[in-house]
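As you look at this complex, bear in mind that one protein chain is not there, while each of the others sits in place.
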Amino acid sequence: MKTRKLWMSICSLLVLASMFLAACAPVATPTTAPAAPTEAPAAAAPTTAPAVSGSTQTGELVLLDWSGYELPEFWKQFATQYPNVKVNYSFLSESAEVYAKLQSGVNADLVHPCSNYWKIMVDEGLVQPIDPAMLSHWKDINPALAKQGEFNGKQYWIPWEWGFESILVRSDLIKTVPTSWNDLWNPEYKGHIALYDSGESGHVIAALALGLDPWATTPAQDEQIKQKLLELMPNVLTIWSSQTDLDQQLASGDVWVAANAWNASYIKLLGDGAKVEYIDPKEGRAGYLCGFAVPTKSKNYELAVAMIDAYLAPDAQAYLANEYGYGIVNNAASALVKPETMKLLALDDQNIISRTIFYKFISAAQRQAWTDVWSEVKTSK
Amino acid sequence: MKNSRRFLTLIGLPSIYLFLLFILPVGLMVIFSFREGTTGAARDSFTLDHYITFINSRPFQRLLWQSAGISFLVAVIANSLAYPLAYYLAFQAGSQKNTLMMLLIIPTWTSYLLRIFAWKLILGSTGLLNSVLLLLGVIETLSPILIYSRAAVMVTLIYVWIPFAMLPIFSSLERIDRYLLEAAADLGCTRLEAFLRITLPLSLPGVVAGFFFAFIPTLGEFVTPLLVGGAQGSMYGNLIQDQFMRALNWPMGSVMSLSMLLIVLVFMFLLTRLGPLSDLLGL
Amino acid sequence: MPKLKLPSPGALYVGIICALLYLPIALLIVFSFNDAASLTFPFKGFTLQWYQQLGQSSELLASLRNSLVIAFGSSVLATILGTMGAIAIVRFNLPGRGIFLAVSTMPLVIPYVILGVALLILLNQAGIPLSAPAAGFAHVIISIPYAILIISSRLVGFPDNLEEAAMDLGASYWEALLKVTIPIVSPALLASFLLCFTISFDEYSIASFLVGTDTTLPVYMFSQLRFPTRLPMIIAMAAIIMTVTMLAMLISEWLRRAGQHTSPTGGGIASRKAKA
Partner (left out) sequence: MTEFAVELRNVSKIFSSNTRGKVDPVTAISGMNLAIPTGKFFTLLGSSGCGKTTTLRLIAGFEVPSTGDVLIQGRPMTEIPPNKRPVNTVFQNYALFPHMNVLRNVAFGPAVRRLPKDEQERLARKALALVRLSEMGDRMPSQLSGGQQQRVALARALVNKPAVLLLDEPLGALDLKLRKAMQTELKHIQEQVGITFVYVTHDQEEALTMSDIIAVMDKGVIQQVGDPATLYKCPTNRFVADFIGESNFITATIVAIQGPHAAVSLEGETVYVAAGGSGRAGARGVVVTIRPEKVKILEPVKAPAEGLSAVVRDVVFIGTDTRYVLSLRDGQNLVARVPNGSDANWREFARGESVKVHWAGEDARILDE
């Protein structure tokens, strides 16, 4: 009968699929097998290497993290220190997911929120203070950045990576290269601007263009910002939510000006041979900063802190800069970063951190108000 | 009675399952919608604030109706395109029926996300469509057409739902007794008349199911508008997503979802004016 | 010269729709060999590096495996529950039927994000850890409406006394269901399985909340969108899935054709089809 044949085809299909899987991934259990360190960690590191002797401690460490950071290169130190601890990753695709998951009681030992989200978790008692004394690399961390994770005199959050949010242009497609946030309103770019899908980003751009402090706006200024954003919409072609998406839009030439692109995009497009220019607007670049926090519920506080320390190790930080083009926090890692990357990220500029306008945490009311403005702006066209 | 014992046995397991994993969570959502504050599940007080905000928010409501309209159009077009497919499969494909059906289903096994990325390759400014048009001399410069617009969202979603709409229509067409068509021909119907008077009405349950298969997911859609909709493509699903994931305002998100639920229920209710749901779905 | 046979308008239409359905996929396959990380025209050059990367990305393969397991499990369970529900609503006109129908089709109406968040809270209240099975069980909920609609629409097409006939001949009620009802609705079971599989395999919103550390393919892909350089590898994977699926279908079609030409031996009560 026909149906029987169809069932047969389904079964053979599944068998084939599993055969394919079996062939490709004889040991497809990466999360359970910590990578064996094949080389001594960071021989060239200027800091003292942490205790290499493997602890016999067993257990499981669950990280709520962005994908890409699960690579063994990022936590060699931890793997050496605790060879018998199982490291499991649960991946995020939105900052708010960290909050949502912790709020609903998910068990995680280490989470990776960004600067604008960690404070709310402190407010709701979801994360616990971290003792910096337990971090062997703490002394090398850029103090300006480290301070951003402090609240009520306690360190709740350890910054780990940062990046710019600034204007990225296809210099071959535009006539006038923007120099200020205000230039986004230039009619020349009509229908060719891409905006990041975030009420916060929108607010920050408009505030900077208007010469306001984004984190201390009055209701009247908020209204001004809304009007400014509504005026920007005719120039806007699209609103992006993932870097892949934006990179495609820029590479294909649909988008000429990305209003708030990350430096990772810049590096990626340069690598692809695209003619792009990353603008340093006269008001300064916006910047995001992300890092680690330990949930209150975690029963593995010490392991979690050891993991943060591993992530802060100079070789891990250098890998982050070299491979992904992200800004780093450990000054001691600079020597390991490729010079061209240093230049591209402007890491050689000593004032870079102070000149960047990093996202700050915002109150629930601000968050709500900005999101509402954004909803209105997004749907105005 | 024996009959009712069998009925309860059959319906019991799915019912318990639905209760635990569906009714309970939706109930939670309803409770949420009355909670105070913008964040989280921690607040226990009761408030109608979010409902009031919703009622007073013009953009929310405008977009809700707009999205309902778009979803309606998408569902109607997807079904009209799927109908001839199902018809061919049911009446003309013969022994190739199953093969063809598989052929139409297989593309849906490729990630939806990737297929949308591929659509951008077709519709983008340096994309396939533009390149062909340029080659043919229809257009002179490469500029994005059809992408980053509401139309692009609709085209993409129609593309995505065609196979889904086809399935229920196909299965209701399959059920039609071929003798009925012969009888109609015998009574003097032309093929078109036979189709309009016999086939179409009898396949209506499948069309209704197919309509919902396309209408409802479109209403909640937020990924496609983000990827191909551009600045004017946002839909109601995006706003819900924003409330949950950006504003962290779960109560407000719940209110907005419930209002969407209401629209769908009203739609279903209007349909049931034509007859009970079970009759409409041909059960 | 051989006479060129023109396809019927119907076949032509199916051909056009098929082409439309496959065009994006064909593009993806082509671009899986493109020597550039961006998914844009023009084509930069041929490379196999994405396929090589694929073999090394154990995370990706593990998430594919999770997805296959979840999709398989949830579609089997949804089809079983859907069959039970469909038989109950089609064959019995008893109170509760209408409510069940309404409730079981409701998941079609709830946006998945919301269901995901609500289920996340529920699971945590119940102390059930997040895992691939949790996401699988949630996928059953969104698949049940499809299963019920497809199976019951097949069921109404058959006389409702076939089960009675089987019972009359000595089968118990449940035996009658297994030996008569289930076999005659088997095309619908297959359709339901396929559809539920498709839904689960590609579902992101619910899975992202519930999978915990067992990442599924869509969850992995969404998280990878942060890294544009990973996109080509994912496309290479899609190309492989696509090719394997098509191959499997071709093989089964070939088997079917071959099966039609050899007459089955062994006699007995074989389901031989007479050459009518």
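Odds and ends about this structure:
Each chain gets a letter, A, B and C, in the order it is written, and its residues are counted from 1.
Methods note: a residue touches a chain if its C-beta (ideal position, glycine included) is under 8 Å from a C-beta of that chain, and two chains touch if they have at least 3 such contacts.
Just so we're clear, the structure is a prediction, and the values are computed from it rather than from any experiment.
Only one of C:42, C:127 or C:159 touches the chain withheld from this view, namely C:159.
Only one of C:8, C:52 or C:172 touches the absent chain when the whole complex is considered: C:172.
For the chain left out of this panel, the touching residue among C:180, C:199 or C:249 is C:180.
Touching residues on chain C toward the chain that is not drawn are 93-95, 158-159, 161-162, 164-173, 175-176, 179-180, 183-184, 186, 268-269, 271-274, 276.
Keep this in mind: only the chains that are shown with their structure count from here on.
Taken pairwise by the contact criterion, the protein chains are fully connected, each one touching every other. For the pairs A-B and B-C, the larger set of C-beta contacts lies at B-C.
Centre-to-centre, using mean CA coordinates, chain A is 34 Å away from chain B.
Annotation: 17 Å between the Cα-based centres of chain B and chain C. Of all residues in chain C, those that touch two or more other chains are 39-41, 117, 121, 194, 222, 231, 241, 245, 249, 253. In chain A, the residues that touch at least two other chains are 2-3, 5-6, 9, 97, 100, 104, 245, 248, 252. Contact residues of chain A toward chain C in the complex are 1-3, 5-10, 12-14, 16-18, 20-21, 24-25, 27-31, 62, 66-68, 70, 88-93, 97, 100-101, 104-107, 242-245, 247-248, 251-252, 265, 268-269, 271-272, 324.
Contact residues of chain A toward chain B in the complex are 2-3, 5-6, 9, 94, 96-97, 99-100, 103-104, 120, 124, 195, 197-200, 233, 236-241, 245, 248, 252-254, 364-365, 367-368, 371-372, 374-376, 378-381. Chain C makes touch with chain A in their complex at residues 36-41, 54-55, 58-59, 61-62, 64-65, 68, 72, 117, 120-121, 124-125, 129-130, 186-187, 190, 193-194, 208-209, 211-213, 215, 219-220, 222-231, 240-241, 244-245, 247-249, 251-253, 255-256, 259, 271.
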